[in-house]
Every structure is written in C-alpha cells, then in structure tokens.
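Questions regarding the structure given below will be posed in turn.
All protein chains of the complex are present and in place, except for one that has been dropped.
And then chain A:
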Amino acid sequence: MKKDKKNSFNTPEGYFESFNERLMARIQQEATDETSSIIPKTDGFGVPEGYFDAVVPKILSRTTEEKGKVIQLKSYRKVYYGAAAVAAVFILIFGFNWKSEPLPVTFDDLANTEIDAYFDNNRIDMSSYELAEMVSFENVQLNDILEDDLSGEIILEYLDANVDDLRDLNIEYIDYE
C-alpha cells in the first residue's frame, strides 16, 4: 500500500502506475460505444446512373428560358411605348385631376384568395405562441376557428384529464344545481 506523506489516505498497490492504461482503455471503450450505435451509418438512398451530370444542362437550360422571356418582352417594346403614349393622352384629357390623391391600398383590398395563396406558398416560420401574440382573439368565438363543433363528450373528456379541481373553472354551481 502506498501512503501519502501529508495525509492518511491510501491507494491500492500500483494504482498510479496502471492509471494511464486503464484510462486509455476507457476512452477506447467510449469511442466504440459511440460508433456502435444501432443507427445505421448510411440511409440507403441511391440516384439513377449519371444523374449528377445530366441535371446540370437541365438547370442551365431553365436559366436560359428565364432570359428568353426577357428578350421576348423587348421585341414588343415599341408596341408598349405606343400603347403607353395613347394611355397617357387619355389620362391627361379625361382622368387627370390635380386635387385627387391616390387612395392608399388597404388590407381589405386584398382578395382572400391572394392571402390564402401567400400562406400556402410561403413558409411562415412562426410558432403558435408568436401567432397568438399577433392575432387578437378578443372578438372571436371558439366555434369561429374550429372546423367541427366540439361535442360535449370531448369537452368533458378534456376537462376530466386536465382539470384537477372543478372550482378552478369558476363555474357558479348555483345555476346548475
């Protein structure tokens, strides 16, 4: 037994001599445990032969198509200029009113379909809490936002599972007795 000169604690014989070896063995074991997870190393997806070579021209041709649309518009430039000139004359003669101011576009001017389309096509990265903060539900009844009416049975089941003390609901029992 090896004795520390400054205190009375002891270590088993050869403890410090074998410490490095045991530590290294432990580190190796930990590394093995980490790599021997039951999660497979690959996920099994494959691609058709030559796909990555074939996809490049497909993408590049689509960018050319985008450019093509711009060139097509330019060829009609003269017609547009003519149409714009005629429209400008009509506006000057019939429609120009110094006192009139353009009406500001309001939220009501947006068609519901446009709003729906925006939410469908754009990922709104907001949590339900953030949405709840933005939208006021003061004048909204629960049934306005539910697609189906809640049955009494479901409400009772919910209350049964989530409410410990019915007194928390602040129901005036007198009315129901």
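Throughout what follows, a residue touches a chain if its C-beta (ideal position, glycine included) is under 8 Å from a C-beta of that chain, and two chains touch if they have at least 3 such contacts; residues count from 1.
We adopt the following convention: contacts and distances are computed from a predicted model.
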From "histidine kinase", "Sugar ABC transporter permease", "Aldehyde dehydrogenase family protein" or "RNA polymerase sigma factor", the hidden chain's UniProt protein name: "RNA polymerase sigma factor"
Selected residue (touches chain absent from view) among A:Val47, A:Ala111 or A:Ala161: A:Val47
Interface residues of chain A (partner: the chain not displayed): 37-40, 42-48, 51-52, 55-56, 58-60, 62-63, 66, 120-123
